[in-house]
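Just below is one structure, and these are the notes that go with it.
Missing here is one protein chain; the remaining ones are kept as they sit in the complex.
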Amino acid sequence: MIYLGNDYSYGALPEVLKYLSEINNIGEIGYGEDPISERTRRLLLDQCQLEEGEVLFLAGGTQTNIVALDWFLKPGEGVLCTEGAHINVHEAGAIEATGHKVIPLYSENGKLSAKTIENYMTQFFHDATWPHMVIPGCVYLSHPTEIGTLYTADELKDIRAVCDKFSLRLYVDGARLIYALGSEENDVTLQDLAFLSDGFYIGGTKCGTLFGEALILPGRLPELERNRLFGHIKRHGALLAKGWLAAAQFEVLFKDGLYLEVGNEAVKKALHLRDALHAIGIRSPWQSPTNQQFFIIPTPLLEPLSKEIIFDIWGTPIPQESTIRLVTDWHTSFEELNSAIKILKMLYC
Amino acid sequence: MIYLGNDYSYGALPEVLKYLSEINNIGEIGYGEDPISERTRRLLLDQCQLEEGEVLFLAGGTQTNIVALDWFLKPGEGVLCTEGAHINVHEAGAIEATGHKVIPLYSENGKLSAKTIENYMTQFFHDATWPHMVIPGCVYLSHPTEIGTLYTADELKDIRAVCDKFSLRLYVDGARLIYALGSEENDVTLQDLAFLSDGFYIGGTKCGTLFGEALILPGRLPELERNRLFGHIKRHGALLAKGWLAAAQFEVLFKDGLYLEVGNEAVKKALHLRDALHAIGIRSPWQSPTNQQFFIIPTPLLEPLSKEIIFDIWGTPIPQESTIRLVTDWHTSFEELNSAIKILKMLYC
Amino acid sequence: MIYLGNDYSYGALPEVLKYLSEINNIGEIGYGEDPISERTRRLLLDQCQLEEGEVLFLAGGTQTNIVALDWFLKPGEGVLCTEGAHINVHEAGAIEATGHKVIPLYSENGKLSAKTIENYMTQFFHDATWPHMVIPGCVYLSHPTEIGTLYTADELKDIRAVCDKFSLRLYVDGARLIYALGSEENDVTLQDLAFLSDGFYIGGTKCGTLFGEALILPGRLPELERNRLFGHIKRHGALLAKGWLAAAQFEVLFKDGLYLEVGNEAVKKALHLRDALHAIGIRSPWQSPTNQQFFIIPTPLLEPLSKEIIFDIWGTPIPQESTIRLVTDWHTSFEELNSAIKILKMLYC
Partner (left out) sequence: MIYLGNDYSYGALPEVLKYLSEINNIGEIGYGEDPISERTRRLLLDQCQLEEGEVLFLAGGTQTNIVALDWFLKPGEGVLCTEGAHINVHEAGAIEATGHKVIPLYSENGKLSAKTIENYMTQFFHDATWPHMVIPGCVYLSHPTEIGTLYTADELKDIRAVCDKFSLRLYVDGARLIYALGSEENDVTLQDLAFLSDGFYIGGTKCGTLFGEALILPGRLPELERNRLFGHIKRHGALLAKGWLAAAQFEVLFKDGLYLEVGNEAVKKALHLRDALHAIGIRSPWQSPTNQQFFIIPTPLLEPLSKEIIFDIWGTPIPQESTIRLVTDWHTSFEELNSAIKILKMLYC
């Protein structure tokens, strides 16, 4: 079986496992107050060129979105996003469960534009009944997006400007961030994210760690707010007792640039797969320059294909043609990809 | 000043005030356990041809929607509605505040169709990722709709069938129900609502009472569930200490058919207004057979008009033409309407 | 039947009904933006000697507590109160439903002392694990308390000082405030409450109005916060469409000092009842100087008594002796009280 259904089908990068073994017998204080967490925080802040900031190591993506958005949003405020945003579609109502409305806006190519946000906000405040409506408090973006596309640094700057105009916070979901950073088409740096957003996270789970996401909140919180944040995480069931274990995995990824290597490799392989399938006439519904690739295939092929390759069907399959998602990651090999290509070729041609 | 901005600009029907005076010195048990509440419950159930059912007297519309939907929905379930649904737009996120996602679907003429719901649900369960998505648990309709239009009994029957197919509850917001019942175009009876829905409410606030909505839940609850429902209302801050005061106002409306008279009169006046304005060339963006009428007027007229008539601007005004809402109710007189027509004629022509 | 079970067994003061009739045909803007609400706000602020402040007219007590506490408390913060506090016992978990822990502390005579609060807070921050615990954000008091007792102005000042020391807000539930203001033993003025608390409400429902509570938040909110507060009320289903109807009832109570008269009279009657029952040997479990009186009677008397008088059993009845509550209000007459005394005398002696 070839696993191309997602980027969380295998344990962790060997370097990660090795490091966890090495530190296994070092006693640590719990709840993220240990030296490993401390130095990994500093490491990540440095990578972001941030003097100060909170760095939280959490277990998974939906959890991180809950913790971040429920922190950014005042009670009753809503969050703007695309229709296909993970928080709008695939988190089982986690954001609404914290009392916040998720407000999907029109998107193009999986992305929200500054113009769309500005139009919404302008219209919002021109509607005489707006005090009866949910006031947006935050913009949620994913980079890469749920369909593998990328924002440009300029697009983010424009969005930031609109956010400033309307007192909106800006939050970026980076579940697959290293696959953006590893893409040649990407011009958004960690520093850009740190400078432009009010918070973003660097995904670990989908990028080679056993688990873990690093949520970065630029800037220094007053002492009391830091304590409130700690309680906030705990209250959401997101405080890891052995916090250093999540931090340590990020130390491995970021200490010597391993994350870039991993991102780069995986994207290279994704493009190899894409080019090979395009060459045999399989089309993509849109172009993705990152590790998620989407292809349109005849629906009758889904079943035979599923016997040899693990893949994701994107949305609802329809009688004639369906969209599938194939994903590469740190574990994917060219051999697997070439086998997958061969299988698809045989089925398709 | 002529008040046509809404149907809650004046106190209450004289009959209501009179009755409140009459019962003012009768001692009652609190929290709706009194004889007036009891007999009004029976009265309303009879009108609905229901043997058994819960009838709750609550203070306002948003509160009633909160109480009803949070009762119908299991934790985490969502509610399907139109994009313009009151719960989606004008309740400040009250439903999300109880943890439920509001899921707006495509609507036509302010209405949801059985087909739209069926398509959504079918596609939903064909999406392999649906267990990660918010499961719809209820359909929310307004009758009349937010834009004054009406469902037919057949449309409701079709929607009920789809709800049955997908285990969805059906809830009808009747904030302006008497203006549906008072419209000649309406063929939906109280009995239809009682038979087809899992719950609906009959609005009082917009229909001539000081305050109050009567939420009807057909069928008998087991004793324990009745107690849970009582606590549910209390917990939402919706339990009226002097419950009989809300009930009494419904007794007045329903004892001798006053509600029908009021609904009828108000709709007749609304259509008079509509016809007169159409006659002078003012168009409606859609046809409403109930007490809310919508008109397109040049935006520059908004300001002079607002000096003589209280009206609502519908949505965001745009430079050239804006939509306004004019509403009649139990208090509106033909004199006021004719003055309003004269004013609009003068401004428009 | 003699109604002494509570202070919400009858409609409203005749003056209230009369005024509602008088303003019945005056058109008003909805949602509290009307002149009656405006001038009643000013009236109440003046009574409190406040230059500025928010005055919200809400429907009932539990609702007011929800709106106030969920406004005062930051997400996740808790509220300190007595064990017998209304929010802790009799609101069906309404405060917890908004995500806030209710933290009951030791009370004496139904009251919380500054010392108790200070001890709790001091111990709290000395516990090394406090960041894992619920941080108290507010103190909730009732004046009069749930058992009819009164704070002194000095006690409130001391509590305020402790609140300042620990950044706690102070909120006072005044469901029966006029029965404190009408008691000779009371030395807490409206101005004291306005000056010492971050918010308090003046009850209407239990004090002669059809419904309604006036929540007073001293000080001026910035424009954006005022809009947030408006949405907050709406989101809790607490925004009255015909807001002026609640305001108007407070105008009647406060314009010419009617509230004081009502409070005074009711307390006088309560003390008459108390003295008469004490005279025949019926004891009180504690002394109440307000309109709620508590008496210990042999449990076998409960049943015969309930055939002639509506009363409340306080807590769980036990085989030998039970505590009952008898309450006076604006509607209670000396005739009723004397009959009640006679009945009790007959049963008891």
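By written order: A, B and C. Residues from 1 in each chain.
Criterion: a residue touches a chain if its C-beta (ideal position, glycine included) is under 8 Å from a C-beta of that chain, and two chains touch if they have at least 3 such contacts.
Given the structure is predicted, the values throughout are model-derived calculations rather than measurements.
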Per the whole complex, from A:Y10, A:F125, A:W286 or A:F334 the residue touching the absent chain is A:Y10
Touch with the missing chain holds, among A:E91, A:E146, A:D198 or A:E251, for A:E91
Checked against the full complex, the residue among B:H86, B:K111, B:K234 or B:K269 that touches the missing chain is B:K234
Per the whole complex, from C:I26, C:L43 or C:V89 the residue touching the absent chain is C:V89
For subunit C, residues touching the missing partner are 76, 78, 89-93, 96-97, 99-102, 123, 126-129, 131-134, 312-313, 315-317
Absent-chain interface residues of subunit A come out as 1, 3, 5-6, 8-12, 14, 17, 20-21, 23-30, 59-67, 91-94, 97, 205-206, 210-211, 231-232, 234-242, 245, 310, 331
Subunit B residues touching the chain left out here are 70, 74-76, 99, 131-135, 167, 224, 227-228, 230-232, 234-235
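By definition in this document, only the chains that are shown with their structure count from here on.
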Across the interface between the identical copies subunit B and subunit C, with over half of residue numbers shared counting as same and under half as different, the residues used are same
Between subunit A and subunit B, the Cα-mean centres are separated in Å by 42
Per the C-alpha means, the centres of subunit A and subunit C lie apart by a whole-Å value of 50
Whole-angstrom distance, CA centroid of subunit B to CA centroid of subunit C, is 33
Where subunit B touches two or more other chains simultaneously, the residues are 91-93, 97
